[in-house]
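Pasting a structure here, questions to come.
Excluded from the complex is one protein chain; the other protein chains are retained at their positions.
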Amino acid sequence: MRVCRRATFNAAHRLYRPDWSDEQNNAVFGKCNNPNYHGHNYTLEVWIDGQIDPETGYLIDLKLVKDLIGREVQDRFDHRNLNLDCTEFANLNPTAENIAVVIWNLLREKLDSKYGLSVKLWETQNNIIEYDGK
Amino acid sequence: MRVCRRATFNAAHRLYRPDWSDEQNNAVFGKCNNPNYHGHNYTLEVWIDGQIDPETGYLIDLKLVKDLIGREVQDRFDHRNLNLDCTEFANLNPTAENIAVVIWNLLREKLDSKYGLSVKLWETQNNIIEYDGK
Amino acid sequence: MRVCRRATFNAAHRLYRPDWSDEQNNAVFGKCNNPNYHGHNYTLEVWIDGQIDPETGYLIDLKLVKDLIGREVQDRFDHRNLNLDCTEFANLNPTAENIAVVIWNLLREKLDSKYGLSVKLWETQNNIIEYDGK
Amino acid sequence: MRVCRRATFNAAHRLYRPDWSDEQNNAVFGKCNNPNYHGHNYTLEVWIDGQIDPETGYLIDLKLVKDLIGREVQDRFDHRNLNLDCTEFANLNPTAENIAVVIWNLLREKLDSKYGLSVKLWETQNNIIEYDGK
Amino acid sequence: MRVCRRATFNAAHRLYRPDWSDEQNNAVFGKCNNPNYHGHNYTLEVWIDGQIDPETGYLIDLKLVKDLIGREVQDRFDHRNLNLDCTEFANLNPTAENIAVVIWNLLREKLDSKYGLSVKLWETQNNIIEYDGK
Partner (left out) sequence: MRVCRRATFNAAHRLYRPDWSDEQNNAVFGKCNNPNYHGHNYTLEVWIDGQIDPETGYLIDLKLVKDLIGREVQDRFDHRNLNLDCTEFANLNPTAENIAVVIWNLLREKLDSKYGLSVKLWETQNNIIEYDGK
């Protein structure tokens, strides 16, 4: 069984590698390489798998998951510039793929190891990422 | 291959254990423990996996799945109080997890064993459950 | 110009008139008259019209509207039984129409009279109400 | 890890088998057998799994996937009659299941074999298909 | 006050004028002029304005509006070819604009004149029409 809590955050970012020329960055990242950044409303689904606790009927209390996402994801990334404000991306290109990996690692560290974890991240309504640590 | 039919139902419920004190129920279930109940528009996706029938091009006729959901889920739970009106929850706390298990069991019993079955249940747009019988 | 803040709340209710017979209540309200209640995830849009403040570029700070909806609507109605828990519906049938009127009146009283006000309420994805005080 | 690009196309179709009688076609396919066709706004999610390229931070450039869907799916099927205009369905009943299989095969042929591929197709908001080649 | 009932129907159509040349039809209607038709999932909102009935708390019973849409709109147009199967479009180009006008006229004729009427029609998620008879 899996349960999910959904949340959102809004952030600016720019895709580029500082060790590449402007030409190479533009060729690979196109308009996502705008030096002045652009931004997104990210939607995040955090999926946790495990067994129902027969005491409560919960797999996990989703209010705790909501709070966990608040502390680990929204307090860090909401209304931020991922490249400039967030140490997680100081040396990591903030593609949607890398954002999903960073979020998974942040949550995995705080989540009881008896639970499985997977994250699903919408960068736009048309671009979606899923990551489960593998 | 998997095919899905989506449906909705609206119900009242309350989360609590009759063998717990009010304090304990409030500590665990918070405002979901309101003694006078609250309610939700539940959205259900019923996913069936199997092979395409080369005769028809259907894995299964989704009109049959629609009717099955109507009889087994909507006729039972729509516009009901899950705690008071539904024998399935007479001794079972109607958390979204338990509702998903009950629905899976009801459908599994009526669905040809050649098909796999999984259900996905939205309690709100932010709280989602998936269950496949394991 | 109009600006909107969207919010949700989840509540139980029952449609009926205590001065009518069961037959009459069932004839008019059908399954919405279930004596044990059913429930909905209500979605609310609060629309405010006025002029842009040239100082701030805001018509009104939507964070204030979010807080206003929290205090006046969500604190009152979320995870409640509208018929039993909410004095607003002690003598008023909690149809979606009447809920919209009650919410409009609650917000109107707290909102600066220089602003126009309109509310839009989804009881389900298929049933929607709009009310602007007229 | 999996990444997804979403796209849409609008098409007419009719479900029937030319080797069946009208009675049999109507019994199995009901109103989907209307001889003059009906139609849908199809929504497609193309899911690709693999590893993040440490150079770019992309699993795959989703702009390439967008273009691939444009050439292989939208240019073929958008604003077409699947039965009459599309050779893929000359001898294949255009059920949502078969459309998903055809799309998967078209994309699989053009996609580097190092990537896994899965497609999800909405025929309506209530009827959904998933296919990963198995 | 206004209340709304939402519904859907799926249909094939083609945009063209029989008195125009192919060149002219293609120049104006582009790929919507495909001679073999294409199709859409149409979403319809029917908005009715009036006063709350103090007896029931309803402006109008939305179950009646649901049934009205079923009889007047869905039974006519769902799973049909608008050009070939529907007399309403025998001499009228089935643009979304004209479909909205036809639906408004069909509903207006059956709806008590004390109510105002407006319809909103989605041809796709990006193309929307509103018509109120003026």
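Lettered A, B, C, D and E in written order, each chain numbered from 1.
The rule we apply is simple: a residue touches a chain if its C-beta (ideal position, glycine included) is under 8 Å from a C-beta of that chain, and two chains touch if they have at least 3 such contacts.
Treat the numbers as computed from the prediction; the structure is a model and nothing was measured.
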{"item": "Among shown chains, those touching the left-out chain", "value": "A, C, E"}
{"item": "Chain A residues touching the omitted chain (full complex)", "value": "8, 10-13, 31-32, 34, 36-41, 78-81, 84-85, 124-125"}
{"item": "Residues belonging to chain C that touch the chain removed from view", "value": "1-7, 45, 47, 52, 55-59, 61-63, 66"}
{"item": "Residues from chain E at the interface with the omitted partner, ascending", "value": "15, 17, 28-30, 92-98, 100-101, 125-132, 134"}
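Here, only the chains that are shown with their structure count from here on.
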{"item": "Chains touching both chain A and chain B", "value": "D"}
{"item": "Self-contact between copies chain B and chain C, residue sets same or different by half", "value": "same"}
{"item": "Far-end chain from chain E, centres as C-alpha averages", "value": "A"}
{"item": "Rounded Å distance, chain A centre to chain D centre (Cα mean)", "value": "29"}
{"item": "Length of the line joining the C-alpha centres of chain C and chain D, rounded to whole Å", "value": "41"}
{"item": "Chain D: positions in contact with at least two other chains", "value": "125"}
{"item": "Which chain pairs touch, all of them", "value": "A-B, A-D, B-C, B-D, C-E, D-E"}
